[in-house]
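Before we start, here is the structure in question, set down as structure tokens.
As you look at this complex, bear in mind that one protein chain is not there, while each of the others sits in place.
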Amino acid sequence: MMEWIARSLDRFMPPAASSYALDIDFVFNLVFWIVIAFWFVLVQAIFIGLIVRFRKRDGVGAQYITGELKHEHRFIAWPHYVIMICDVILVAAAIRVWYNVKQQLPEPDATVRIIAQQWAWSFVHPGPDGKLDTDDDIKTVDDLHLEVGKTYHYLLESRDVLHSLSIPVFRLKQDAIPGRVVTGWFKPITTGEHDIQCAEICGIGHGLMPARVILETPEQHAAWMAGAGTSPAPGTATGE
Amino acid sequence: MATQHVEPAHEHHAHPQESWFRHYMLSTDHKIICFQYMFTGMALAVVAGFFSYVFRMQMAFPGMHVPGWGLVTPNEYNMLITNHGAIMIFWVAMPVLIAAFGNYLIPLMIGADDMVFPKVNRLSYQIFLLSAIVLIASFFTQGGGFGGAWTIYPPLSAKPEYNLTPWGSSLFLVAVALEFIAFLLGGINFITTAMNSRAPGMSYHHIPIVVWMIVIASMLFMASVGPLIAGAIMLVFDQTLHTAFFDPNRGGDPILWQHLFWFFGHPEVYVVLLPALGITAEIITTMSRKKLFAYKTVLNTAIGTGVLSFTVWAHHQFVAGIDPRMANIFTVMTLIISIPIAEMMFVYIATLYGGSITLNTPMLWALSFIFTFLIGGVTGIFLGASGADIYLHDTYFVLAHFHYTFFPIAIIGTFAGVSFWFPKMSGKMMNDTLGKIHFWGTFLGFNGIFIPLFITGMLGDHRRIFDHNFFPELATPTLKGLREFATLSLLFMLAFQPIWFYNVITSLLWGKPAPKNPWNSNTLEWTADSPPPHGNWPTLPIVYRGPYEYSTPNRSEDYWPQNVPS
Amino acid sequence: MSDHAAHDHGHDHGGHGAGEHVHHPNYVRIWAILLALLIVSVAGPFIGIKLVTLMTAFGIAIVKAYLVVKNFMHIDIAAKYVAYFVVTALVFMFLFFAGAAPDVMKAQGRNWEKPSWVSGAVHAGTPGLEHGEEHGEGHGEEHP
Partner (left out) sequence: MSSARPIATTRSSAGMPTGRLAVWWVIASEIVIFGGILASYIMHRLAHDAFAAQAAHTNTWIGAFNTFVLLTSSLSAVMAHRAADHGDAKGAANYLWLTVGGGATFLIVKAFEWTHEIREGFTITSSTFWSFYYTAAGIHASHVLAGMVLMSYIALDAAKGREMQRVEYVGLYWHFVDIVWIFLFPLLYIAK
């Protein structure tokens, strides 16, 4: 059931490439089934039904209904309580996912530093020794290489204005705030090459700073790391 | 009860033969000030509508030479979207819905001859006009208009070397601050008039819902705009004096501005929603000849929604780096606030039960308001749920959601109000068939624009991105097709707008003269002449009952105006 | 409620609405109390204990504000909803403070911290702010 809900609208969504992508889709689809498929359709049907049913007909006057009386007000009160129950379900689902994705960070296998600046993304990979801020780090611009199945922590910071790391296939969005280092996590589960966008307006180049996330199998990742280790990536942005 | 005595008529001292300029431009009559606000608002709506045409063309056909604008460069694109948003909210929705309808309806509907402070009323329009001029001037400064989104987030807006519009950003902020001052002055005038100048016999529960809604909207605006005025002063100092309120490198904090802005931002959307709800209530009850279902519930939910709107603002900032634990509080509050609004919608729909509905143009607009706003409301639940917002924030899903709430408010609400009160405002009837053609063209066109944009938003299209071809996953044929369909629907909708202008002008010149009460409505403005003279009535009316006594049992007529003694 | 011509011959013959002759307490006495409180609040810091200074500074400020509102502005004589508006404005300011404080006030929070190169804001732990983190230590500084 949960699986079916999580996948019910995947035709209208980008592919799910991170471990919590399906959880976020689950919340989206749950809201869709409860609020749109049930409530919205019901209310619009009643609404249009009333218009058609009570159109002006000669000789038929309108009724005098104050709506203050108890039995009249029942029509408003009952949907009211059902809505509250639905809201409780939705809030529980939303907070559960929010807690897992944003609040609680699992133990990382590796850490990546992501630096946003006016109109480019630059990434610092931990390099073969697996630790960040060592001299064997691999700094790249616009290309983030990740290994499938590894839990990553990202340290997101901005050089100048507000940016926002948005990886649609991970269903991930996190604003980069100058003056803060924001930590989050993701865990790729499929291979492939996907877009990274900036989701917070950052000046003229906001729409012109695309980057790519390349999800590789452990072997490809090791090969890339070996290859990239020798020749430093062009024009690397050095984190302080 | 106050002793019932007829106040002396407003002494009709002979107006010295006023020059055209003094009579119209410097008038203190609430009706003329209404028209000033409305024409300014509608002129700016044409400007903002043109902006949306230009950037929609750029969205559908990137890099193309847009007829009427030429090539859209990235900074022009940012300027277009920023000012489209800001103009539509601050210089179209608020002046037309709150200031124009507020000025016209409040005195007439509560049986007063004018606002309590006519000169302050005129001053508020003049400051508003000045703010519009300052905004338009910001387009022609060196570097062009401000391009940092209507939310004016620092540090982008604070430093010219980031936003490359040194003059544009400061003038934009000054224009917004001036507009706030104009609406503070106007708001105090509206609230004091509605509270203090009601006709004898009009208790708090005899006030028509549209007056209540505009007054509650003014109170919400006044209570929420304060911190943003303080924030605007701090941001102007950051821009001009290089102080460091929002500069993270020197001890400031950009998140403080986001909180200051959205503490104002969310009550602001309810400020523009409530008057449109009021207009819809008036039209629905009149055209279905039905008493408003549960008047007290509508009133209490409006006040409830207003108060709750001060507790939800950070749902705009879920992923903006606020403390994740705070997001849980705001998710819960956002879903709680959806309850009173849903109840209000149920009450409006319940009002139609047992009615005899005439589907003329005003009623079509009012019903389409409910239909469209329901879509806007339900899609808000996706964004209020913090779990889903991680993905949906700043996508076209958000954009389609708030257009499904703003469009019914600003466009459908305005057309509904104007088509309903046009006979009273001008003394001429509007052509109903032309009205319906214009209605269906606009309604279908609007849905054609934003239903596809919901889907592009789910597929990962992000807002404010100048050219989607830079992102391979957003350049797929389906997304391209949806964007082109949206732009074509916009052109389809824009093609229908001249019909409305033609209808207004021809009705003004050669329309059928309108009787005092063309829709057989109960409220007091329909007891004055059309158009009402200065001072509205020879003797101010006295009120005996509520505004919605339609089809009361054992009465010959199916309406019972408020000022008819028995 | 009736608006018959009040005694003062101003145009606005709405008169005083509620009470005709507003009872004028001895203003000079209240003024003297205010001055005494001012002197105490200035003397506060000399005692040296930080808590006492805070108490005298802000406690007295609230008492002084109350005296001015009650006696000079006749808030109790005016219709009671005026007090509701003023208190609502204060509650909204407190709501704003409660919502914004956790982000703005702290040098680091859950999942983010200020890097070393941010000048003027670097220190290890924020002193003694953990407890009031949700609502911030501020006591809603606004004035009636």
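First chain written, first letter: the chains are A, B and C, and each begins at residue 1.
Operating definition for what follows: contacts are C-beta pairs under 8 Å (C-beta built on N, C-alpha and C of every residue); 3 or more make two chains touch, one makes a residue touch a chain.
No experiment lies behind these values; they were computed from the predicted model shown.
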item: Chains still shown that are in contact with the chain withheld from the display; value: B, C
item: Sole residue of B:141, B:243 or B:300 that reaches the chain not shown, by the stated touch rule; value: B:243
item: Given B:229, B:451 or B:475, the one touching the chain that is not displayed; value: B:229
item: Chain B residues that touch the omitted chain in the full complex; value: 2, 7-8, 10-11, 13, 107, 112-119, 184, 187-189, 191-193, 195-198, 200, 202, 222-231, 233-234, 237, 241-245, 250-253, 256, 260, 535, 540
item: On chain C, residues whose C-beta touches the chain left out of the figure; value: 1, 3, 7-18, 21-22, 24, 27-28, 31, 34-35, 38, 41-42, 44-45, 53-54, 56-58, 60-61, 64-65, 68-69, 71-73, 78-79, 82, 85-86, 88-90, 92-93, 96-97, 100-101, 104-107, 120-121, 123, 126-127, 129, 136-138, 141-144
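Criterion: only the chains that are shown with their structure count from here on.
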item: Chain pair showing more contacts of the two, B-C and A-C; value: B-C
item: CA centroid of chain B to CA centroid of chain C, Å; value: 34
item: Length of the line joining the C-alpha centres of chain A and chain C, rounded to whole Å; value: 42
item: Contacts with two or more other chains, residues of chain C listed in rising order; value: 110-112, 118, 121
item: Residues within chain A bordering two or more other chains; value: 102-103, 177, 179-180, 182
item: Partner chain B, residues of chain C touching it in the complex; value: 1-2, 88-89, 92-93, 95-96, 99-100, 102-104, 109-112, 118-121
item: Interfacial residue positions of chain A with respect to chain B in the complex; value: 9, 12-14, 23-24, 27-28, 31-32, 35-36, 39-40, 43-44, 46-48, 50-51, 54-57, 60-68, 72-73, 75-76, 79-80, 83-84, 87, 90-91, 93-99, 101-103, 118, 160-162, 164, 166, 168-169, 171-175, 177-180, 182, 194-195, 197, 199-208, 210
item: Residues on chain B engaged by chain C in the complex (per definition of touch); value: 2-3, 223-224, 226-227, 248-251, 253, 255-256, 259-260, 263, 310-311, 313-314, 321-326, 330
